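Attaching a single structure in structure tokens format; questions to follow.
Here the complex is missing a single protein chain, while all its other protein chains stay put.
Order as written gives the chain letters A, B, C, D and E; numbering starts at 1 within each chain.
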Amino acid sequence: MIQIIFLLSLFLSISNASVQDFCVADIKGSDTPSGYPCKPASTVTSDDFAFEGLIAPGNITNIINAAVTPAFVAQFPAVNGLGLSAARLDLGPAGVIPLHTHPGASELLVVTQGHITAGFVSSANTVYIKTLKKGELMVFPQGLLHFQATAGKRNAVAFAVFSSASPGLQILDFALFASNFSTPLITKTTFLDPVLVKKLKSILGGSG
Amino acid sequence: MIQIIFLLSLFLSISNASVQDFCVADIKGSDTPSGYPCKPASTVTSDDFAFEGLIAPGNITNIINAAVTPAFVAQFPAVNGLGLSAARLDLGPAGVIPLHTHPGASELLVVTQGHITAGFVSSANTVYIKTLKKGELMVFPQGLLHFQATAGKRNAVAFAVFSSASPGLQILDFALFASNFSTPLITKTTFLDPVLVKKLKSILGGSG
Amino acid sequence: MIQIIFLLSLFLSISNASVQDFCVADIKGSDTPSGYPCKPASTVTSDDFAFEGLIAPGNITNIINAAVTPAFVAQFPAVNGLGLSAARLDLGPAGVIPLHTHPGASELLVVTQGHITAGFVSSANTVYIKTLKKGELMVFPQGLLHFQATAGKRNAVAFAVFSSASPGLQILDFALFASNFSTPLITKTTFLDPVLVKKLKSILGGSG
Amino acid sequence: MIQIIFLLSLFLSISNASVQDFCVADIKGSDTPSGYPCKPASTVTSDDFAFEGLIAPGNITNIINAAVTPAFVAQFPAVNGLGLSAARLDLGPAGVIPLHTHPGASELLVVTQGHITAGFVSSANTVYIKTLKKGELMVFPQGLLHFQATAGKRNAVAFAVFSSASPGLQILDFALFASNFSTPLITKTTFLDPVLVKKLKSILGGSG
Amino acid sequence: MIQIIFLLSLFLSISNASVQDFCVADIKGSDTPSGYPCKPASTVTSDDFAFEGLIAPGNITNIINAAVTPAFVAQFPAVNGLGLSAARLDLGPAGVIPLHTHPGASELLVVTQGHITAGFVSSANTVYIKTLKKGELMVFPQGLLHFQATAGKRNAVAFAVFSSASPGLQILDFALFASNFSTPLITKTTFLDPVLVKKLKSILGGSG
Partner (left out) sequence: MIQIIFLLSLFLSISNASVQDFCVADIKGSDTPSGYPCKPASTVTSDDFAFEGLIAPGNITNIINAAVTPAFVAQFPAVNGLGLSAARLDLGPAGVIPLHTHPGASELLVVTQGHITAGFVSSANTVYIKTLKKGELMVFPQGLLHFQATAGKRNAVAFAVFSSASPGLQILDFALFASNFSTPLITKTTFLDPVLVKKLKSILGGSG
């Protein structure tokens, strides 16, 4: 028997350790345009490929009655290089995930509890809106403004999956009113009223 | 007012109709290596971007107590070109999605009901297995053999999301025993016993 | 001599017509996720590879004192499949290209006349702003909100080049106020004041 | 003359050392999703771009009368980032490369000696088989189960070229019977007979 | 039995015909930036995946004592979308494949008979040259000028494999002297002597 195994091992002159099936991120290494360097395969275990961080609901005790919990590469290093990541959306009654974009990925939403009204705006300024029920899917093409909001009075839950390990997330209100974007430049480039801009900045913590 | 809108329209000398944000598949057209031709944007509605086909459980009245319902580009044309697609997995007690690969995509699994034991085998012949609960994620790197099975006695449900609109699905048993792969060639290339091969072929409908 | 040429022609048993160096778009064909079908190479001439549409200034007689003239694949079919396209920006005194994104491309700006203040907001809600002079470059990473505005009192001109033949263009104000995005949904997903929303819709032509 | 060269050097204000034509792998560096870091160009020589490791036949003194010798990025660092790698197949009389997949690449086979019967199984469970002679090519699309076997009584040799520097190699029998995949899970997910599974594990060295 | 198969068929609610494992080119269709449209899978047979066109030596009865026989997508439609293609090189005594580039692919050369001296020039104007024997590999990074020539007095044969189904082939002498590139423009942009240019044009059939 030993001899057979020994002979067999001759058949394939390849070091298994040298084959890259996956590249679990070493997130302490420097990121690159294609993702993080890989952890040595010898230190990777089953636990790396699973992620418990989306099991618990996000805390929706806030002014939007909603929470987004990401499982991007920074949280779930196994997605590095796989072209996929995820997030959990929790929506309370009247909850809303405000208008936002993912600069680096398209999104596929799966509703797993309750009802959600979701929509996006195209480059042609057409708004596509649907009210979704449990088990229903919706896609949001890359980079376009979109939102999700509770439909009905019950809590809702959904999982969003992205076509990149690092999809990015630009929330319109945060970009404008929680940043150091100056009020004169905001009003000049959006035509929004400066009084409103300052009011929203004071709520969201923006400066400038 | 009309004059202002008129002047505004001058600002951007672009035909909105010419911008490609999305490419909902015209599945009657010929497929290409990058996907199907696009439906004219003028015929696309909100309904194109949502998919109801995964709302209902799959029929698990079969010998594996399980069902896979796909939302690939052929079923859900809006994913064309977006690098994403999905499937619903229904698993009854002792249910199993037999060993399979997706030749064209990595997979991210989200468990939404019950408990699932899932695993994959790497090129280095290491098996990575986890038992997952509701809300837990697992990733399966592209092209590797993997399975999902019910853990515990209750039904389980999961959504799989793929990094391609057309991930493919090669089920090991179907490739071997539900195909026209001849028994001599199977035994020669797998070392499986020909009696077993013929028995499984008779169950699964293979020929040759 | 003829014989030499004849023998030479034997050396390479390839039909030159079958090699794809370029794929000038047949824009009457159906678009695909990778771009338009190619015009037959035999009908392509030098004129296809040059574009005169950005020679003349855009008309800036409008409320923003600015104009964007695109040379995307729809206008300049030769960029099809080359991962490049362009646009001309004309900015009068106090002119502004309002806050916008390109969902499908990064942008490289070259200022060719006057001074331009430009900036973008990152996912981390940091604003990066520069005032650029003639010959200076600036890059705007894919999908992020950005703007360009005249700096100083003179007219300014710039050429923007994009990393896709079809970069898309989503202007924030048009997405919100020139679309059929309903006022209740806008206010719910942006926290903007409904009175302001309705006012801007009346100026920009939005409905809902 | 010196002056001319000096003036010429002014014409191009570019440091040649900064241009990346190639990226020969520094395989002691950490791999990334796009491949290994590059060796400094100043240390790269002609020898890096050639590979002698496939000149000698592989050792086919084993139970399959066959050998696979890889020239993947780990063996031939110059292929890093070029989207290509290779392997040599040696097949003795009645030799066989057992059923396997390359999770990360398509394969193009060139037969250079003898006759080879090769085939693959599609996702639609169709088997495509051909017997190839010297100089004949065959392609195996990415991720699909395929095999090569000696046709006739003479030795055969072939070169396989892959569409990735790191194509991966998952041999079905090794994944099942030379791994730590437990017999109960194998039988549950493949319907193979547990007695057979244990027998093949004892030959191939699997555990569990 | 029939019932079992029937029940099994329920398990997977997917039309096999809808899965894209491969995309054999319909070369009468219009090419796209990603390749040709796919032939209907129902019309694809084993013969599509094999190619006999490189079995016979190319005709080297010409002034370079050499021949290149391509198996690009136009000749071998099965490579469409797979990121691979091939060519056969036949080199007689003192034969040479003149300096050329592949604008769209890197190349991996496998020598299968005789000895070949091959080399390429980098952007840094360094020449990398090797004399290769049977079974030896060499890579030529994308787009760089390279050549192959017989080493020694015996005939040589090699197979080149490319990282694209449509790598392109620009032969320097043909681009300059077998084209309609005018002599004044050639001399202006290359500093070659106009008398030499005209002489080579007369041999190679160029005009202008």
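Operating definition for what follows: a contact is a pair of C-beta atoms (placed from the backbone, for glycine too) under 8 Å apart; a residue touches a chain by one contact, two chains touch by 3 or more.
Fair warning: this is a prediction, and the values are worked out from it, not measured in the lab.
Chemist: Just list which of the chains on display the missing one touches.
Modeler: A, C, D, E
Chemist: Which of these touches the unseen chain: C:A94, C:A124 or C:V195?
Modeler: Within the whole complex, the residue contacting the unshown chain is C:A124.
Chemist: Could you list which residues of chain A touch the chain missing from the display?
Modeler: 30-34, 58-64, 66-70, 72-75, 103-104, 166, 168-169, 171, 202-205
Chemist: Applying the definition given at the start, please give the residues of chain D touching the unseen chain.
Modeler: 1, 4-5, 7-8, 10-15, 18-21, 23, 26, 29, 32-38, 80-81
Chemist: If the missing chain were put back, which residues of chain E would it touch?
Modeler: 96, 98-99, 101-104, 119, 121-123, 125-127, 129, 141-145, 147, 149, 168-170, 172-176, 178-181, 185, 188-193, 196, 200, 203, 208
In this section, only the chains that are shown with their structure count from here on.
Chemist: Please identify each chain that touches chain C as well as chain E.
Modeler: Neighbours common to chain C and chain E are B.
Chemist: With contacts counted as defined, which of the two, A-B or B-E, has more C-beta pairs across the interface?
Modeler: A-B
Chemist: By CA centroid distance, what chain is farthest from chain D?
Modeler: Farthest by centroid: C.
Chemist: Give, as an integer number of Å, the spacing between the C-alpha centres of chain E and chain A.
Modeler: 42
Chemist: Which whole number of Å gives the spacing of the CA centres of chain B and chain C?
Modeler: Whole-Å distance between the two chain centres: 35.
Chemist: Rounded to the nearest whole Å, what is the centre-to-centre distance of chain B and chain D, using the mean of the C-alpha atoms as each centre?
Modeler: 26
Chemist: So which bits of chain D are touching at least two other chains?
Modeler: Each of 103-104, 119, 122-123, 125, 129, 141-142, 144, 168-169, 203 in chain D touches at least two other chains.
Chemist: Of all possible chain pairs, which ones touch?
Modeler: Contact pairs between chains: A-B, A-C, A-D, B-C, B-D, B-E, C-E, D-E.
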